[in-house]
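Removed from the display is one protein chain of the complex; every other protein chain stays in position.
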Amino acid sequence: MSEQTASAPAAEEGPKNEGNRRRKHQRRHSHEASLNMDELRELAELVNEHGFTDFEFENKNIRVRLSKATTPAYVAAPQPMAVQAAPAAPAAPAAPSAETATPAASEDEGLHIITSPIVGTFYRAPGPDKDPYVSEGSKVSPETVVCIVEAMKLMNEIQAETSGEVVKIFVENGQPVEYGQPLFGIK
Amino acid sequence: MSEQTASAPAAEEGPKNEGNRRRKHQRRHSHEASLNMDELRELAELVNEHGFTDFEFENKNIRVRLSKATTPAYVAAPQPMAVQAAPAAPAAPAAPSAETATPAASEDEGLHIITSPIVGTFYRAPGPDKDPYVSEGSKVSPETVVCIVEAMKLMNEIQAETSGEVVKIFVENGQPVEYGQPLFGIK
Amino acid sequence: MRDIRKILIANRGEIACRIIWTCKEMGIKTVAVHSEADREALHVKFADEAVCVGGNPSAESYLNIPAIISAAEITNVDAIHPGYGFLAESATFATICEDCNIKFIGPRADVIAMMGDKVEARRTMQAAGVPILPGSPDPIESTEEAAQLAREIGFPVIIKAAAGGGGRGMRIVRQESELHGSLETAQSEALAAFKNGAVYIERYLERPRHIEIQVLADEYENVIHLGERECSIQRRHQKLIEEAPSPAIDAETRRRMGEVAVKACKEIGYSSAGTFEFLLDEDGSFYFMEMNTRIQVEHPVTEMVTLADIVRNQIRIAAGEELYYSQDDVQIVGHSIECRINAEDPVKFTPSPGKITAFNIPGGPGVRVDTAAYPGYTVPPYYDSMIAKLIVHARTRELAIARMQRALDMMVVEGIKTTIPLHRKIMADERFRSGNFSTKFMEEFDA
Partner (left out) sequence: MRDIRKILIANRGEIACRIIWTCKEMGIKTVAVHSEADREALHVKFADEAVCVGGNPSAESYLNIPAIISAAEITNVDAIHPGYGFLAESATFATICEDCNIKFIGPRADVIAMMGDKVEARRTMQAAGVPILPGSPDPIESTEEAAQLAREIGFPVIIKAAAGGGGRGMRIVRQESELHGSLETAQSEALAAFKNGAVYIERYLERPRHIEIQVLADEYENVIHLGERECSIQRRHQKLIEEAPSPAIDAETRRRMGEVAVKACKEIGYSSAGTFEFLLDEDGSFYFMEMNTRIQVEHPVTEMVTLADIVRNQIRIAAGEELYYSQDDVQIVGHSIECRINAEDPVKFTPSPGKITAFNIPGGPGVRVDTAAYPGYTVPPYYDSMIAKLIVHARTRELAIARMQRALDMMVVEGIKTTIPLHRKIMADERFRSGNFSTKFMEEFDA
């Protein structure tokens, strides 16, 4: 039954993304005069109902464009990973990274993301009994050490390389991280 | 190099068809001044019903564009036939039928098409020295015999099954025809 | 020697593609025939020419003999390959081909006709020294005759349609009191299904295996066999999984079954590829069931373990060539398993036609896929539900099962339901893995 399971994420993705886009368009156009929200909603539903992926509307007062991303490559690509993700080892770094590698744009938009420059194990403090280098709310400057990533028995201190306030910590202490994995969100 | 060859027809098809469709719709709707929701709904249904994937509308007040994702299936499907069509036997019925089975909609729209009900060899006359049953310009009634399709040594007389004037003959005398292949256009 | 330069394939789906592959390898041109629904089918795309022979129902297209013969004539082919199903075992079609001077790739029409009649086939095989189940030599006429016979044979007995197959017109009778009702039901089912109400009666085996022997025979009485296939994993007489060799057959049994089949072929003047289906009882004795006078769905497992190309052999034999290897050249190497991937609900077995949105074929060592499907292909509702055959080959049965599990994991079919999950379950099943099972496997597996 796993091919059904495997298709599920792909199937969900379409409507969800479309929802995001629809909201964005509503926000952008709701104050304008000649089409009201109800009409726009109806329009979007109409376009969607018929399976259209692109809609543009424009007159001297207004221009509307709706589009739905089609990803034929993704659909056509084999996706056995979803099948295996469930029974795979729970401590696998792949699973968390798949979720955290691309933080939801809505939440984390505008944040500066500090990513891991190396593969290893993430530590928030210089030692087991020590305080964390930074916590949510900490102010950082480019030289501030924000964490350690241990690789091959070496403790690599990671610097912020930006200034701002720590508003998000993506990884828990002691967790494995891969190259490019988001560690902190800085505002 | 044949994979390049094979892809060429598919690549050409898209833009050409789209062009046809766009022209047709411009003709149909260019007199309209504006669009309300009912009209948009009607429009979407109309476009969808006809299986179109792209629609644009624009005048001095308004511009509307609808499009639907074309099936990636066709792109992904193997198409070695184009590769082999060239070196294949020239008398092959497959090649002509591929062209004539779906007469270009623009030319033959409105014509009633008499198709071959059986596989066989098409003859326009009852014998080698005889006159053709019908020619372009002939008037036919439902019982008029329009040709013979020979199958398994049997001469099968094909009747018009409609009334009108023969305006097009799709197949040459003595050519093989397959099931459903257009033989005559009647107006 | 007949010159075969162009072959019309009177079939569709994977077997039409399979035949085209071998024709290409032999430098023979191919003509595909197709219904309207199959215009975009792969066998149409891969053939050198294609002819639409009729509407979507099989009766209008793939079973439409005049249309197919006409297509053969207008494309000027030398021979017709019927594949399996459709017209493959139609003596009428084979006769018409002969009359039209088109070589039918298969045995002579009279041999097809004889093997198509179960009672006649049984009698012929018995005369040829093939062991058959104790039973009625002729169709049963009355309940009295049936009762008399059943007492001689010993219960349980089975009533079978003389013309049939696929379980229709078939009844198991475990005691004399059930005999009358079962006989009537079987006769009326047989009449409805095959337009022939004749039935016969024979001993019923409780836990037999379905074992079949692949033979190759040319027109010069050279006959060899390519060993056996294990086909006991069936659901309502539809095979689901086949293997070669059988885990229940040793070299000596293989030799004995093979010799019986080879001798029978010589007796009846058989030529072309063919299959003897046997029931193997728990005590090691085996009994003739029927002969299939065509290529089988499951022929690839034999090809994997022998490296023979059975379709190539069919074509060469049809061209009047002699077999180009002898029994001593036939070596069984390793173990092969085939899973039939059907467009069906894997639990309820209801058909699931529709568009295949994603399709990934497994590759790598020891994996073969025979299919006519592709990403974007729409499985039409008119025909057989089999969309692919997944075949593996490895040194041992245990390794072949592991390979099949890996291949099933890599095979992705989305948009329709398939039997892939069922095959995964069977491959993981202890009884299947033990090799110790009978044709009752699926009944007990379902339960």
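List of remarks:
Note that the chains take the letters A, B and C in the order they are written out, and that residue 1 is the start of every chain.
Heads up, the rule we're going with is that a residue touches a chain if its C-beta (ideal position, glycine included) is under 8 Å from a C-beta of that chain, and two chains touch if they have at least 3 such contacts.
Just so you know, these numbers come straight off a predicted model, no measurement behind them.
Within the whole complex, the absent chain has one touching residue among C:294, C:368, C:397 or C:417, and that is C:368. Here the missing chain is touched by one residue of C:25, C:110 or C:322, and it is C:25. Touching residues on chain A toward the chain that is not drawn are 72-74, 76-81, 84, 88-89, 91-95, 97, 118-121, 151-152, 176-181.
Residue-level contact of chain C with the missing chain is found at 17-18, 21-22, 24-27, 46, 300, 303, 307-309, 331, 333-334, 360-361, 363-371, 374-375, 393-395, 399, 402-403, 405-406, 409-410.
Here is the rule we go by: only the chains that are shown with their structure count from here on.
With chains reduced to the mean position of their C-alpha atoms, the one farthest from chain C is A. Averaged Cα coordinates give chain A a centre that lies 48 Å from the centre of chain B. Between chain B and chain C, the centres computed from C-alpha atoms are 40 Å apart. A separation of 53 Å divides the Cα centre of chain A from that of chain C.
Chain C has residues 375 in contact with two or more other chains. For chain A, the set of residues touching two or more other chains reads 75-76.
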